[in-house]
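All protein chains of the complex are present and in place, except for one that has been dropped.
A, B, C and D are the chain letters, set down in written order, and residue numbers restart from 1 in every chain.
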Amino acid sequence: MQEAMIKRAKELLADGSVDRVIGWKRGEFTYDITPAVFTSAEEIDSDFVCDDFTAANVSKYLVKETQKEGKVLAFLKPCDTYSFNQLVKEHRIDREKVYVIGIEGGPKLDIEKIKAKGITGILSVKNEDYTLRIETIYGTQTMPFYEAVLDKCASCKSKKHVVFDELIGEDGDVLDSNRFEMVEKLENMTSQERFDFWRDQLSKCIRCNACRNVCPACTCENCVFDNPKSGIDNKAPADSFEENMFHIIRAFHVAGRCTDCGECSRVCPQHIPLHLLNRKFIKDINELYGEYQAGADTTSRAPLTDYTKDDCEPSVVHERGVE
Amino acid sequence: MQRIGVFVCHCGTNIAATVDVKAVAEALGHEPGVVISQDYQYMCSESGQELVKNAIKEQKLTGVVICSCSPRMHENTFRKAAASAGLNPYLVEIANIREQCSWIHKDIATATEKAIILGRTAVAKVHLNTPLNSMESPVVKRALVIGGGIAGIQTALDIAEAGFDVDIVEKQPTIGGKMAQIDKTFPTLDCAACILTPKMVEASQNERITIHSFSEVADVKGFVGNFTVKIKKKARFVDETKCTGCGLCTEKCPMKKVPNEFNMGLDNRSAIYIPFAQAVPKVATIDPNYCMMLKTGKCGVCSKVCSAGAIDYKQQDTFIEQQYGAIVVATGFNPINLDKYDEFAYNQCPDVVTSLELERLMNAAGPNGGTLLRPSDKTHPHTIVFVQCVGSRCDDEKGKPYCSKICCMYTAKHAMLIREKYPDTEVYVFYIDVRTPGKNFDEFYRRAVEQYNVHYIKGMVGKVTPKSDGKIDVQASDLLANEQLHINADMVVLAAAIEPDKTARPLATMLTTQMDTNDFFTEAHPKLRPVESATAGIFLSGACQGPKDIPETVAQASAAAAKAIGLLCKNSITCNPCVAHSDELMCNGCSSCEKVCPYGAITYIDKEFRMPDRTTKVRRVASVNPAVCQGCGACTVACPSGAMDLSGFSNSQIMAEVDAICK
Amino acid sequence: MQKISKAKLYELFDDIASKQTLYIPTDREAGAAEYRKYESGMKLTKELNTVRSAKDFFFPQTENLAEFKIDGKNIEVRDIREECEDFVIFGVRACDAKSFTILDKVFLCEPVDSFYKNRRDHGTVVTMACKRPAETCFCKTFGIDPTVPGGDVSCFDDGESIFFLANTDKGEKFVESISSFLEDGDTDKLMEVQTRAREIMGRLPLAKLSTENFGGDKLNEYFNSDKWAELSEACLGCGTCTFVCPTCQCYDIKDFNTGHGIKRFRCWDSCMYSDFTKMAHGNPRLTQLERFRQRFMHKLVYFPANNDGEFGCVGCGRCLAKCPISMNIVKVMKALEAK
Amino acid sequence: MNKNLKEQVLRSSGVNVLKCMRCGKCSATCPSYDEMEYHPHQFVYMVEKGDIETLMKSESIYKCLTCFACVERCPRGVEPAKVVEAVRLAAVRQQGGNHLEPTDIPALLDEDLPQQAIVTAMRKYAK
Partner (left out) sequence: MQVKENFEPVIVAFCCNWCSYAGADLSGTNRLNYPTNVKIIRVPCSCRVNPMFILRAFQKGADGVIICGCHPGDCHYTSGNYFTRRRITLLYSMLDFLGIERNRTRLEWVSAAEGAKFAATMQQFTEDVKALGPNRRLEDLRCRKQ
């Protein structure tokens, strides 16, 4: 697929259809891939990469890119197209300035999962028929491919591209994923257990803002947490309350807008399962107000800017599950 | 540095009996920024207000907190007092220590403690209050009336009378509406045309009134005092300015098999037509669905006979745009469709008619020239059954849950007229209740019974069966006699429920006004503001707001006119300054706020920003129209970036209150 | 050298912990270690290093500086400084140990940061030599020998025993205090382990990375390099690199209103954040490019310029592992060098 | 009035008799009207009053054809046939047995009896 992408990118650059290409650039090791903008065939030939580690969702970069002159070619995986669409819907991306090529999605790999197996000194990772062959300075190691798959890919919701100008490879379907399993498990816990679970998780937060800054729904010109006028600005989790508040407010602000791309949990240096907060909102919205997938289209009304006269009362919260 | 004055009211003993007002004043005097803290017997009294005013002047106060009764009671009083002493009225805050403290608590110690907290909360808020100035927004001295029925005509006439220009937009080729189709009016039995047509002529001749017939409202922008409305003038293929209304074309038109909607389809008209003799404007219109020339390009008879040269087969829809200060909605009603009522055989039998059809059958300008004949065989009916509440007061999807209000009276009118004109005809009226509230209404109904011997039967028709001999079997119950009747009738007249015109809902969306589930426009307040919509500058006239008879419609039409005139009289309107505003530097342009605004007060503009690095960037940002915003604050929460805030109830103010309470 | 058999190590920990607070690196979850206060039963991690650096011990993420008590219109300032208790950090790697000397240059120069100094004075750093470096390690670039890790006390692991070598007076005192657990040991095997580790160091993918093209005199050469635009293009502007970095030392001072007073505290800040240099007049670093450049110029040029050639990086590799978009100092150095 | 009986009828019918606006359309539409001592609208009204026993004693409960014309036509969605059915059920329960054995039916058949009546008779008279 990488060859086909490079070929198309160079063609489109050459015939002037696009001025720039956004994709991924290879790094020092096999796995440290950086999203990058390419402007020439030479750059693409030498650096462009699309492999098992190109998990980063490049759609958020298009907010910035479409503010520039000219047209940009973006390679979007199915999950990225949802983020892209949502940003178009919120007028953050100028659709006219992007040429979208849909590419097949994951499953992509999580280097942290490989390292968690105690594998270190990694020189290369090769997928040989769904067994990973990992060359290290301490010798060769193998592990099953699926044990190293990113969490967000393991619970993939859709292989369907909701927007594209052309496709490389096949378009897939919306999947019947198991993505709410963990949310359900938590819902079935007691209140105290849930409290303990989240305290344990959120106490790890170092407020590096990676989750916020990578999030395609968090494109505010000025985040409330950075704005001294908002009254809730704050830079550090100085108290457990502030750890909670940051994540509650962030999840609330993206509720109904979060496409469940899973980037927040992918980038968290402390491995906090932040996506569970977003998924809780998605699950609630689906159950209480009807199925809604943010980014599936660019016209529907978001659940929080909509209502029906016979919506449920907040007392449903009191009536279900365990206290 | 803030200089805040606190004034604690005793309210006689209302507050002072349960709250230690001296202690409250003392405690609040220690709050940061408070420079004077006093208590007084009656703060709202002349001398109490004087105390506040003097303190404002002498102490150069920058904020005032009154600890007294509910702000719903005296907020305005104290705001005015502050304004008269030179302090912006929005720098006054009220701490409600009567309704929400002294009156509900009995223990002096805890009540006093709470009063201090409430006072402290108000002090915390007033620290962050900013002077607010009510905006003035100019008023365009022109009104738009949507709908040219009796409601619209009356409203337009009244507004024009007051000296303002008015435009009427009517979707039909003529104004007049339903009343033009009605034969006689209750309870006086005078001829509807005789009282309506002079008004139609008056409207057309009034130089302040412009009638856009055969036109529709295509788009509405703007807000109270300054609406911009796009009106679509549908192609009528006749030049209105040239047509003299001579009617020659309608006579010569070879296509004569067009159902005549004015006569409820009971007879036919030509493809080029003037709806009725007294139509205003009296201008012909070509029906493109039937005109041979427009359909096949072969005919052109009307063009040949028209000496005025008014026929224009190439005419297109045109759009005009106009500014208005006020809009009056008068879109009226229609009888509901009876297709779902199989039991009344309306679709099977031509002799089962609706009341409005009966009006045409009895009208001198109707299909039978005023002689009541059965539509099927044009014979004189001898037994007529009226069925009340067809589709009204229904709990199911077929009908309407409400009472259509006018049916009882027009049925009595019909029954009476038939008995008057054709005494050999037996008339039965099946009713559930006879509802006749109104001046001379019950007397009218009793006359139908007592003087005209109309058979009123308490009960309902269950089944109408057309028989092979042309008669109609009407199976009904007589509840009082406790028997089931079969009446061998010649005609059945159904009092169909009325519903708002279908064009009302899309119009409501354009106007951002509210409708109830039945598509009637919702008034701003059911008792106190019955002719205004909740959207400022939009007024309601006639049956679009709910079922009404003619006198009520006319009364409401004039009331709506009075309200519109009241608005148009002003050169500008003062807006509530506690409205939302967006910080453009923080706005993402995501449209969340726009979607939750019930008033359409938020629009988006592409604005050029000078960036600190001297480049410029064009960004889509929200812009709140303060004249339209009512200050609910829905947008402030929808906004993820916190760019949207509400004056008078800002995020920081509310959080300061929260902090003060939780302290 | 004195040593303790690995079998007895936890006995030693129990003993230290009974006298002062002991922190050891332990697994929080598979693949993620952190320093925790030692309690009986806690095990040392097998990970090379912790996710967060050891700088937290001396320069915590948030720290109260002063308090203001507000009562009505009166404000009272309270000094909340108090003497810190003695503590020991065990298992610090050479890179982190080196980071303390870099932090010292910032916080212990005049005016001395008394909060930092207080902790530094009371903390004993016990380091642990590396045997299995990761591919992201490049401490060698900054002249660090991870087999001789430094700190107050250096520890070495020969597979069977842990050897203790005091480097400072504080270290001497510490070794003395645990002497009842120690015995003299033969270091032959240890030398072997060291040699092997050094050999591996030479084979690391980043072994050739050098600082020769960097230093205090390179300001003009690199400041206006056209590489910055490309390098910073994908930067999210998050603070991950800064917060996992053992040498980043920027902080912000803020006031928190508790309702009955004000707590003045400092917390880590990141030069990657858009409001980092925001001042009343505006922000001199307008785009991520300037902020990104600042971070790396600081480590590679400004810091050595002001600190006798000492670089502001210790090559621990945390930013290589944790940056959400995998942009890091190694890529920056290589790109700048390439010209 | 027997409150328990009323409760039982209301519950087993699932009908809210208070929705009736006394229009009489049920009785107007009822094909069995003339056979009945108490008519559909009276059933609704009498159940509302709690006068169930009178209805239970009346033959009317067996005259209803369960054709549901009243249910279909009622503008308020009251469903009088269900009320009749519920009263009949109350009667059957009190009698503690079937009003009719299937074997009795052939003797009762006559030519004018509509097919529907035979079917509904089985539904109604047998348990």
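Assorted remarks:
Criterion: a residue touches a chain if its C-beta (ideal position, glycine included) is under 8 Å from a C-beta of that chain, and two chains touch if they have at least 3 such contacts.
Remember, predicted model here, so these are calculated numbers, not experimental data.
One chain is not depicted; across the entire complex it touches A, B, C. Summary of contacts with the chain left out: across A:52, A:65, A:242 or A:263, the touching residue is A:242. Panel shows chain C; residues 256, 258-260, 263 of it touch the chain omitted from the view. In the full complex, chain B makes contact with the omitted chain through residues 70-72, 96, 98-101, 103-107, 110-111, 113-114, 117-118, 121, 514, 522, 534, 578, 596, 598, 630-634, 636-638, 646, 649, 651, 654-655, 657-659, 661-663. Listed for chain A, the residues touching the missing chain in the whole complex are 183, 186-187, 191-199, 224, 230-232, 238-242, 244-245, 248-249, 251-252, 255, 277, 280-281, 284-285, 288-289, 303-309, 311-318, 321, 323.
Going forward, only the chains that are shown with their structure count from here on.
Comparing each chain's Cα centroid with the centroid of every protein Cα atom identifies chain A as the most central.
The two chains most heavily joined by C-beta contacts are A-C. If you average the Cα atoms of chain B and of chain D, the two centres end up 46 Å apart.
Separation between the centroids of chain C and chain D, computed from CA atoms only, is 88 Å. Averaging Cα coordinates per chain places chain A and chain C 30 Å apart. Listed by label, the pairs of touching chains are A-B, A-C, B-C, B-D.
Residue ranges of chain B in contact with chain A, taken from their complex: 585-592, 595-596, 604, 617, 620, 638, 640-643, 651-652, 655. Those residues of chain C lying in contact with chain B across their complex are 70, 72-73, 257, 259-260, 282-283, 286-287. Residue ranges on chain A touching chain C, taken from their complex, read 27-29, 31-37, 56, 61, 112-113, 115-118, 120-123, 136-138, 204, 206-210, 212-214, 226, 234-238, 266-267, 269-271.
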